[in-house]
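With one protein chain withheld, the remaining protein chains of the complex are depicted in position.
For subunit A:
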């Protein structure tokens, strides 16, 4: 049992941290969440391991921990700092142009509503199907598609009205 848990952690910790970081846009918050979730999962690992997809379940715990997170103000602070970063994006040299475009996109993604961002990360980082995303987010596939299409619309609209350049 303990071995199985250790193996899971060894195999998946890196991936979970990356996933949580992409979703939260805050590496320290991501660390807190992943760490707490894994610690909570340990004593009941027998039951989790017996499931069809333990990784999916743990990912759901991580996602839910973030989505239900009480610190709304802090979340806004994070978003703000990101959009500020995007606005203050480095002076655009030829070489940096691509990076600037990407970082601007990062800034725009960071200010999306949390559920939309989670859906986006699941699709474009975890390459999950709508059905898998629905399971992780605990909603219907229709809702998943609507989250993603709204996110894409926002990101496209923002593209047309680029963040102010200083």
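Methods note: a contact is a pair of C-beta atoms (placed from the backbone, for glycine too) under 8 Å apart; a residue touches a chain by one contact, two chains touch by 3 or more; residues count from 1.
Basically, contacts and distances are computed from a predicted model.
Of the names listed as "Metalloprotease TldD/E C-terminal domain-containing protein", "LytR family transcriptional regulator", "Binding-protein-dependent transport systems inner membrane component" or "Glutamine ABC transporter permease", the one that matches the UniProt record for the absent chain is "LytR family transcriptional regulator". For subunit A, the list of residues touching the undisplayed chain reads 9-10, 13-14, 17-22, 25, 27-28, 30-32, 34-36, 38-40, 44, 47, 57, 60-61, 64-65, 68-72, 74, 101-103, 105-106, 109-110, 120-121, 124-125, 138-140, 142-143, 146, 152, 155-156, 159.
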